[in-house]
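Remarks on the structure that follows.
Every protein chain except one is present and positioned as in the full complex.
Right, chain A next:
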Amino acid sequence: AESLLQQEALAEPASRLQGLRDRDPLTRFDTEVRPPVRLVPERCQRLRCRDDVATPQVDSGLPTAEEAYNFFTFNFDPEPLEEAAEQKKERRFVEDRGVEEEEEEGGGGGEEEAQVEDGGEGESGSEEEDKEEDGELFIDETAQDFLEVKKAEYLGYHSRVQRESEVLFTPSLRTVPTSCKVPENMQPRYLEEEGLYVGERPPVSLANQNILENRILQQDEKWFGDDGRVLALTDPIKQSSTRPPLFNLEEDLDPALQTVYRKALKTRHASRYVAGLGETAGRCQLDVDVSGLIFSHHPLFSREHVLGVRLVQLYDQHLNRQHRNITGLLTDKVVHAFLLVLLLTCLLCLANRNTRRLRDVEQEKDRTLLKSTLKVWKEMKALREFQRFTNTAYKLHLRKQEVNQSRDEQDFEEEIQMELVELQGELEEEYQRKISQYRQQLEEWKAWRKKQVDLLTGADDEDEDEQEEKDLGSEPPKPEPPERQELSLLEQQVREKAARIRRKPGEPILVPEVTLSEQLTYKPFYFFPPFSDVARRSLFVKVLYNDKEVSRTDRRPLGADFRVHFGQIFNLKIANWPESVRLQVFEASGSSSALLAEVFVPLPESTVLTGSAPPQELEFSSSQRVTFNHEGVGSDVPFSFEADGSNKLTLLTSGKLSCCVSWAVGENDIPLAPPTSQTPGGIHGALRQTDAIACIGASGLSDMKRLSKWAAESRLDPNDPSNVVLMQLLTVASSGEVQVPDYFRLEQLQEEFNFVTDEELQKSRRFRLLTLRSQEVVEFRNYKNVPAVEREVSEKVFQDYEKRLRDGEVVDTKEHLDPHRAVVAKYLKKIRESVMNRFLIAKHHFLLSDLVQEDEVPSIGVLGLNIFKLAEPKRPLKPRRKERKKVTAQNLADGNIKLLVNIIRAYDIPVRKPHPSKPAVASKSARSFTEAFVAAQSSQSALHGNDWPLNQVQVRPFVEVTFQRSVRQTTTADGPNPCWNEELELPFSAPNGDYSTSSLQSVKDEVFINIFDEMTFDITEDDRERGSTVHTRIEKHWLGSVKIPFSTIYLQSRIDGTFKVQSPPVLLGYSKERSLAGEGGYDSVLSLSEGSFVTLFITIQPQLIPGESVREKFDSQEDERLLHAAEAFQRDAALRFPGRPCLTTVIDISGKAVFITRYVRPLSPPQELLDAFPNSPQEATELVARYVSLIPSLPDSVSFTSICDLWSTSDQFLALLAGDEEEHAVLLCCYFLAMGKKAWLIIGTAIPEGPTAYVLTYEQGRYLIWDPGRGQYYGQYDTFCPLQSVGCLINADNVWFNTQVYDAPMRMGFDVSRSKLWKPFFSRAFPNPGLSSVQPEELVYRRVDKVAAAELQDRIEKVLKEKIMEWRPRHPTRWNRYCTSTLRHFLPKLEQSRGRDVGDEHRLELQSMLGDYRISGFPLNVPFSELQPIVEAVYSTGVHNVEVSNVEFALAVYVHPYASNVLSVWVYLASLVRTR
């Protein structure tokens, strides 16, 4: 009623307000007059009468408690008086309040107001108009009546405070005296003082404490302790924050703190989305149809229900059986089989027997089913009778099918007979089998008997064994013949069985039929608890998809028949893979609900679609125990149908949920199933995307074989795209390529990157080219532009390289003319290669100075010099060469480098002999050994008196420099001592454009400086023209040459000095000009040496930094101490005299460091040399020197591309027939030692070789310096000695380093015993340990081979003649045979005299022979190494350049053989011009 009233109150004023609002909106809020108040009387009346109708109980004049409350709490300021006056109208205020509330609410929500208005429209529509009219009236007439204007009431502050203080209590902040707190007449007790422990109280501020205490006191409660303080527990907060320390983490950890391993959980729904989510997102739809629910047992079942359900179940079973009609089927089968049996006798009899047995079983089942059905029905009827009502509609009808009695009987009999017959047959068979068995046994028995009889009747000689056997073998029982079973008995058995399991003949066939037609007779439902309960109960089903509730059905009440019909279909749009669909059945009674059961619905296959899917009946049961105190049987509670409580039953709540889960069908009949539902087990479907194997539900299958087996068994669809990965895997697996290797591989991905096989890669020409280049093989070191594609790499590229590789094996004799030389050349090449490799490795080690240029810190001396330099004249009279900036070779290119040759002057050039001159008979003075260093003799005096016309030009020499086939020449000067002072510039290009240090070092080119005499011949034919025409022919005649290898220039960076010109011993048409100035000091010095000299300065522009020697430590077999000492010695020497070469250890041909003294050992020269001049030791010495000089020289630095000097022993040297100065010097020194001389090796520098080795001998109180390369000797004070400085002396015992101020031979002493001048290596402090020599005991020489020499001579001559003709392509080359034969005659003589002092003699001879020829020519002498140098030498003389038409040539070659294949080659070349 209350609520109704309120509703009314809410509805009514709203409509009125609407009207008011319409009427005067302006005054509504701003007037003091409140319209609702004005309306009060009328409304009140209305309300009252309405109240009267609805709530008659409210009409007592007293206000209710609520009203009273409202009265006091609400502030009705405007009309206090009226209110007071009209006490009986209190209700109006209540109404007012409602209005007010409504108004407030209305302000908040206009909708609500409108709604209310709508609701009340029909009701108050007509009233409204009336009211409006009324309202008008009120305002006009009664405003004054109801309003009273009064002054606002104001209560003063003090009075208000006073009034408030009566009501309110404010606890004071002052401390409460203790006496107030403790009980009266008690002293406060302080437990602390009594020695008891009192915990610390929690800190509370004093003010708060006081307030609290005051308040407590006021309330008069016992909150104070004995000490007069508020009772308080001790402060529970610990002072320091603590945590149980975990000291020993492993063992004794508190089990509560023990970490527990939990397997990492996969986020269950991550990556479980349906494949192809992009397009089909939300396209999959699962329809869950929950149609209904039937309980087979429910706690609220009454007993009758239980029986009814059982009845139904049995009936269902019966129907089911009938449907299948097993019995009939089997009966037919039996009958047919029997007929067959008759036909085929007992072929199939066994099978038939089985069938019959089966049929019997089924029949029996049928019958028991029927019986139990009947029994249940009976029970049910009994129950209904007992309880006197029926609350289930089950009813069993038994339809009787009348059968033909006689026919039935007949059938029955037939059946029995049939079975009987069969059984008989069976028994007969059995009998037969037994009979045969019996007979056999009988036979055995008989045999035994017979034997027994024999034994007994036979002789006693039967041995005991037999006896024993007889005893042992127990007497077999006499077999009983099997009995035939009685036919009557059999028949009885059959009949009994038939009676048990079969319908009796004539008995009507009972067909049970359960209907729900029974009349229900209920007890009054109030008094039947189960039914009321049933009515209250309702059920609903939750649908859980992947364990998430997605929807639930409506609540449906449980029917009286315990069936619930839902009939709801849920459309689940799914994105995740379906894993499970679960239906939870909830039973709700009132507002509470309980889970009854849970049913898992199998996920449908993708072919199961909505519409075609059959509904499924899913059974469920719950084990909940439910008991009732009423008729309901409950669940899990034993109960009984019997009155005595026996035969108890326990039933569980169970039932069937009929539902249907299927895939929805889209608009275009497209099934909205996920694309891959091949596997119904959706759980694995989720992983399908990641693992091919796992997705097929075989995640454990790591074994490929098993997998393939599984795949074969499960018959995967190979065309299904979802199986692609798997099929691929399987094909690979079945082909056997993927096998788990039983080894471990580090770079297991290497094979992936091998894009071609190694063989193919090796075959690739381009790859080969690149490899060779990167290996810095000579031919390819600077190969440019390796073709981009394979086919562009021609095989030709490798030809040279492969040829070189082949040549390593095959010796080409054609090139070398001499097989021995070829072998040597090959050997040299090998050594060279090995050294080269060593060098290449060393080349890649860098020093700071290689990379960074940094000025050295200037020493004080340098600074001082620089200061002095400031004072130097700007243009000195004698300028000095400045050091230039050095340039590394790497940033150079062709054309950048120039060779500068400064030809300054020459001395003592041969002068022409006046052509028509009488042969001056010169006395051939035997030049003695001693004359070399005694003052000049008068041997040249023969020339003094020659008739040289003073006015005639003596000689017009010029210098021609040839380098790398480019030729420069100076101007022509006059006289035998010309001065050119000219600079010639020759371009230099490195081989292959490689300007690296190593490449430059290996440049083999030589600079040829040739001195020619320019001759002009007047060839003006007509004397009359002589005045006006000059017609001359110029010829140049070779006078001599200087050869300087480029490597020397490169390594020394400059060559500066006076060189002896290599001139032939005989120059036809020339003679040495002898000092015209007569005997003078200078002349005497000059004449000491014969030959011409040229002063040169050669350098390279820009200056190249010579390569460093290989910074590699060579291994050594020397004593470690010795090596250390050697190193220290060398370091010391370098420190004190940086310019002086000092050698202690050298590298032998195998690349090992060897102490240098080991090389010196007396070795005897070839005996024939010693025998040549038995009585002249000087001659012999010279001959030996010549022999050594005839061994070809081959600078190491050229052949080995580095400065690393290889020292070969003398036998190696002789075998190789090639070596540089060191080898020559060592050999010569060894020879001299063997010849009993005092000899030393000089390590020093010479011109032009640079650092070199000479030999020093001490003879007759003088020192002689031997140049081993040329076989010449110089006195110590010889000006023109090429040896410029001496670093150290070496003999077999010791090494002496030059510590003198000067190192020029002329200015120093050679007495090694003077320790002031020479510092010995082995001293008393470090004596010579007695180093054995590396040289052999004795040198073995090969015999002189004159035949080979003659052969070689012919070949050389032939080659040279061809070459000369080749060089003169435009002119015929005529050979003067006579002259040639004459020259050939001369050559052996020249060899004999070693090229000395035969010139005049044979010139005379020639002159006499060829009087009318102008001859120019000369013999050349070279040591034989190869043919090419000889050709080069001939070419450089330029003899062939004579272009006079009537020129004739003469060429003679002589090869003189020495021991061990050392050959001296003489070439005599002359040009003859007929003078008239």
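We take it that a contact is a pair of C-beta atoms (placed from the backbone, for glycine too) under 8 Å apart; a residue touches a chain by one contact, two chains touch by 3 or more; residues count from 1.
Convention: contacts and distances are computed from a predicted model.
Asks: So one subunit is absent here. Using its UniProt record, which name fits best from "B9 domain-containing protein 1", "Vacuolar protein sorting-associated protein 45", "Dynein light chain roadblock" or "Hemoglobin alpha 2"?
Replies: "B9 domain-containing protein 1"
Asks: Hey, which of A:Leu206, A:Val789, A:Leu1135 or A:Val1301 is the one touching the hidden chain?
Replies: Answer from the full complex: A:Val789 touches the omitted chain.
Asks: So one chain is hidden, and I want to know which residue out of A:Arg773, A:Arg804, A:Arg1054 or A:Lys1237 touches that hidden chain in the complete assembly.
Replies: The one listed residue touching the chain not shown is A:Arg773.
Asks: Can you tell me which of A:Asp850, A:Glu985 or A:Glu1025 touches the chain that was removed from the display?
Replies: Only one of A:Asp850, A:Glu985 or A:Glu1025 touches the chain omitted from view, namely A:Asp850.
Asks: What residues on chain A make contact with the chain left out of this view?
Replies: 770, 773, 782-789, 792, 844, 846-848, 850-855, 857-858, 888, 890-891
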